[in-house]
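Notes follow the structure.
The complex is shown incomplete by one protein chain, all other protein chains being positioned as in the whole.
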Amino acid sequence: MERLRQALAWRWRQVNRAQLWLLAGLALALLPHVGRLPWLLILPAALLLGWRLGVELKLVRLPPRPLRWLLVGLAVAATWVSYQTLLGREAGVALLVTMLCLKLMEMDRPRDVAIVIGLSYFVVITVFLFDQSLLMGAYMLLVVALLTTALTAFSRPEASVPQRANLRLATTLLAQAAPLALLLFVLFPRIPGPLWHLPSDATSVGTGLSETMSPGNISRLSDNDAVAFRVRFAGDTPPRDRLYWRGLALTHFDGRTWHNPNETRRDAGAAHSFDFTAIGEPLRYTLTLEPHQRRWLFALDMPASAPPRSTVSADVEIIARDSVKTLRQYTLLSYLDYRLGAGRAPRQFTYLRLPPAIAPRARILARQLRAESRDDADYVQRVLDYIRQQPFYYTREPPLLLDDPVDEFLFDSRRGFCEHYASAFTVLMRAAGLPARVMTGYLGGEDNPLGDYFIVRQSDAHAWSEVWLRKRGWVRIDPTAVIPPERVESREDLERIAPAYAALTREAPDWAKRLWRKAGYGWDRVNNAWNQWVVGYDQGKQLAFLKGLGLKGFDWQRMLGLLFVGLGLVVAIIALQLFRRRPPPGNAVGEAYARFCRKLARRGLARKPAEGARDYAARIIPRRPELATQIRHITRLYQRLRYAPSTPRDGLRHLQQAVRRFRP
Amino acid sequence: MRSGWWPCCRPCPSPDMLLRQRLSPARFLRGEGPRAGPLTLRQRRVFILPTRQGLFFAAIVLLMLIGSINYDASLGYALTFLLVALSLVAMLHTYRNLLGLRVDIGPAEPVFCGETLRVPVTLENPTGQARFTVSLHFPQQAKAVCDVPAGGWARVALPLSAKRRGRHALPRITLATAFPLGLFRAWAYAEFDARVLIYPRPASATPLPRDSVWQTELSGGQGQGADDFAGLRNYHPGDAPSHVHWKTLARGQGLYTKQFGGDRAEELWLDWRTAAGDVEARLSTLTCWVLEADAGHFRYGLRLPDQVLPLAHGPAQRDRCLEALALFGAGDGA
Partner (left out) sequence: MKNHAKESLDTVVAAAGRIVLGKEKEIRLALACLLARGHLLIEDLPGVGKTTLAHTLARVLGLQYQRIQFTSDLLPADILGVAVFDQDSGRFRFQPGPIFAQLILADEVNRATPKAQSALLEAMEEQQVSVEGETRPLPEPFFVIATQNPASQIGTFPLPESQLDRFTMRLSLGYPDLHAERQLLAGEDRRDLLHGLAPVLDGAQLQALQAEAGRVHAADALLDYLQALLALSRQSPHFAHGLSPRAGLSLLHSARAWALMAGRDHVLPEDLQTVLPHVVGHRLQAAEAGGDAQRLVALLQAVPIP
C-alpha cells in the first residue's frame, strides 16, 4: 500500500503539468453540465477524463485507433438515443462534450492540444446558454483562467518555472485583456434576436408555472424560492394585494385539468382588436424575466400593449415569439382599473363549456344560488359568500382528490390551494351560465428594501378567475381573497393574500432572521444589478448608455468606429507598458554603489567599467584624501554585501545611508 | 590559423530606413541582409502573424460570437470578447518575447563534409523580462529551442548539416516564438556576415604512403619507439615487460628485449600525386592521411598542385592542411 502510494507520488511528479491544468479546466467546465446532460453521456465523459489522467500517470495506455473510432460511433449513437437529434442546443452541447472528451485520447501534436483547449473554451460558452447567473459567471472566469494557464504551460514546456508562474502569467494576460473585453462588451453593436431558429428542444424542462393547471401543481411551487422575475416601477408602487401578474388564461376543463388549446393563441395575431378601456393613470414598469423555457410573458393586470417580439392572444396573454431561454427584459404600461370586452359577449362555446359528467353537486349548488340571485353580479357575490361562510381552508397540503376534484373539494374536503378555489369557482360560474376562465400568474411580490425593485418568486404563483359580466366585461375575481385570515394555514400565504391582516399579527423577527433576510436582499440586489447591466445588456441598454455619455444618435457604424478607436488606444497603452525597456532585475546593493559612483563621477572621478571597487577606492583616495574614511567604509560594505558569503545585518540599509550622506 | 573568419564590417543598414524600404515585401521574406557583429531585434526586424492554432482559435471565437447573437446570451458575448481581448494581449506578449533580444554567433568549429556543423549562437537579453521558448533554426534544418532569463543569456549550438566542402557564407537564422499562448508566431531573421569552413569528407581508412616516410637527419641516429619491430637486443634492467621477448625466454635462450624503431622524427610528405582517383577522391584520401599523420605524431607536409605546406606537426599543422584541402580549387572562399 505504502509502495503504491510512493509509486503514485513519483508518477504524479512526472506528469506533464500543462496536461493537468487542461484536465482541471475541462473538468470544471463540464461540471455545470452534470445533471443537464443525460448520464448516458456524462459518465463516458467523466470516464474519458479519468482515462486521460491515468495515461498521464502512466497507469493505462491510450486506446488503439479502432477503439477510438468505435467510441466516436458510440458517442454519436448515445446522443441520438438521448435526444433523437444531433442538432439543437442540448443535443449539440452533448455531442460537443463527448467528442471533446474523445479528443483527449488523441493529443500528441500541438495542434490537437490547441483544438482541445479551443473547444474547452467553447464548452464554457455552452454553459452560458443555460445559466448566466453571477455565480456561474465568476465560476467560469476561474475555468477560463485554468484553460489559459494550460495554454501558457503548453507553450513553454521546457522552461524551469514553477507552475505558479504559469498561473500568474495567465492571470496577468486576463487582467490585461479585461479592459479590452469591457470595451468590446459595451461598444460592440448588439444584434437583437436569433439569426436563425434552431430546432426547439423537446426535452427542456421549464421551471415555474406550467401550461396547464390541475390540483396540486401550483401548491407544488409554494416552497420554491427561485426568482420568477423582478420589477422596477417607474413611479409609486401599488399596494401588494393589487399586484396580479397576469400569465396564462385557461379555458378548457376536463374535470381535473385546465388548459388552453393552442389554436386560440395561434390566431391571436397583432391585428386582434380589443375592446379595452383604461381607467385612471397607467403604471410604467420594467420587468426582468428569468428564463423559464416557455413562450409566455407576465404583465401586471392589465397591460395596455405587448413588448417587442411578442403578441397578445385573444385571452390577453402575452406570447413571445420564442421561448424565454435567456434573461428577458421589457418595459410595459399597465392599468390597474380597466374595462375589457364589455361591448360584446364572448364566445359561449369556449367559456361556458363543461364536460357533461363532472361536478353534479356543484351544478345543483350553482343552479340553486343562481335562482336566488338578482343578476349575474349578485350571483358572483353569493358564491364568494358561500366560500367565506362555509369552513373553507387555505392550505398548502390539500388532501388528495380522486374522482371528481371539484365536487370533492367543494363539499367534502374544503381544504385547498389557489388552484382548487379558482377551478371550483370557475366551474360554478360556468354552471350558472356565466362565461368564465381561469387565470394563472403571480400575486404580489416583495419589495427589496436595499433596492427600489420588486422580487416575484415562484412561491408567489397564483391562480384566479375572470368572469364576464354584462356591461362590465371581464372581471377579475380571486376566490381565495375572501377566505377569512384565521382559516389561512400558512403564514406566508396570509402575508400574500391578506397583507393588512398579516401586518396586525406579524411577530417581530429576531435579529438573526433580520440579518439573514437583509443579506438575502443584498444578494438579490447584486443579482438584480448583474441582470440589469450584464445579462440584460442589449441594444436598448447600449444606446441608453451611450446617450448617458452624451453620445446621442449613435448608429452601429459610429459605434464600431468608437470601438476601434478605443481598442487601439487601450492596445497602445498596454503595448507601451509591455515594450518599455525595463532594466534587468537590479539589486539594491549594486544600485546604491552605482549612486556612489555617479556622485564621484560628477566630481570628475568616474569609475572605469572594468575597475573593481577596491582598485577604484585606491585610485581616488589619494585624489580626495579628506573622503578616505567614507570611501573606505562604503567600499568595504559594498564588497561584503556583494561578494561575501554572509552579509552583515542591515548592511544594505547602512550602505544606502552612507551613500546618501556621501557628498564629494 | 583561421584568419579571414571575420571579414571587415560592412556598413549596417541605416536605422532610419525609408518607409518604402521598411514595408517592402522582400524585407518581410528575407530580412535585412548580412551583418557582422551582434544584432539587436528591434521593432522593424520582428514580424508577427497568427499560427494555425491561432486561426483555429479565431474560428472558435467567431462561432462563439454567432452563438451568443443567436441565443442572445450576454455572458456569451462577454466570454467571446474576453477571448478576443486575450488574443490581442497575447499578440503583444508574443511580439515582446522576441523584441530587444541581442543575437550573436561565434565561430563554428570546422567539420568534415557530411557531418553537422554546430554554430554557437548567443541570445542575450538585456531587458528585465525573461524570454521563453525562442526557437532558432537555419533554413530546412533542425530547430533549437531555448529560454533566455532576464538580464541573462542563452547559448545554443545550432545544427547545420555540412553538404559541400569549402568556405561558405552562413545561411540566415530564423528566430521565432509563439509564447505565451501559441496563437501568434513572431519571427525575425538574423543574417550574419560569417563563413563556415567544411573540410572534405575523409576517405575510409587508407594506409599512409610509407614510401614517402623519411628519416629525419636533424635528430640523428636511430630513435627508439613503439611502432615498428626492428629486432632483438639483450635485456637491460628497466626494459618494459611488454617488450620482453617471451618466446626466447621460454625456449631457454635467455632474456631478450624486442626493439622497435622509428616513431619519432619521422617525416612524411602527403602528395597529391600519390593519391588516386578524381579531384574529390584525392582530396578525401589526403584528408584521411592528414588525420592519420596527425594521430601518429608525424612531422608531415602537404603537396598540392597549387601550393605546398611545409613540414610541421601538431594541431595547427593539421588545421592548416585541412583548410587547404577544403579550399582546394575554390580560390579563397565561396
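Which chain is which? They are A and B, in the order written, and residues in each are numbered from 1.
To be clear about the criterion, contacts are C-beta pairs under 8 Å (C-beta built on N, C-alpha and C of every residue); 3 or more make two chains touch, one makes a residue touch a chain.
Everything numeric in this text was worked out from a predicted model, so none of it was measured.
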{"item": "Neighbouring shown chains of the undisplayed chain, as defined at the top", "value": "A, B"}
{"item": "Hidden partner chain, touching residue among B:114, B:277 or B:314", "value": "B:314"}
{"item": "Contacting the left-out chain in the complete assembly, out of A:36, A:472 or A:642", "value": "A:642"}
{"item": "Contacting the left-out chain in the complete assembly, out of A:35, A:280 or A:609", "value": "A:609"}
{"item": "Contact set of chain B toward the excluded chain (per top definition)", "value": "1-3, 5-6, 36-38, 104, 106-107, 120, 122, 153, 218-219, 223-225, 235, 237-242, 244, 255, 263-265, 297, 313-316"}
{"item": "Chain A, residues in touch with the chain not shown (by the definition above)", "value": "587, 590, 609-615, 639, 642-645"}
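The criterion applied here is as follows: only the chains that are shown with their structure count from here on.
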{"item": "Interchain centroid distance [CA atoms averaged], chain A/chain B, Å", "value": "62"}
{"item": "Chain B-facing residues of chain A, complex", "value": "89, 110-111, 114-115, 118-119, 121-122, 124-125, 128-129, 132, 136-137, 140, 144, 148, 151-152, 154-161, 169, 173-174, 176-181, 184-185, 188, 190-196, 198, 325-327, 534-538, 567, 571, 574-575, 578-579, 581-585"}
{"item": "Contact footprint of chain A on chain B as seen in their complex", "value": "52-53, 56-57, 60, 63-64, 66-86, 88-90, 92-93, 96, 99-100, 125-129, 132-133, 145, 147, 150-152, 178-182"}
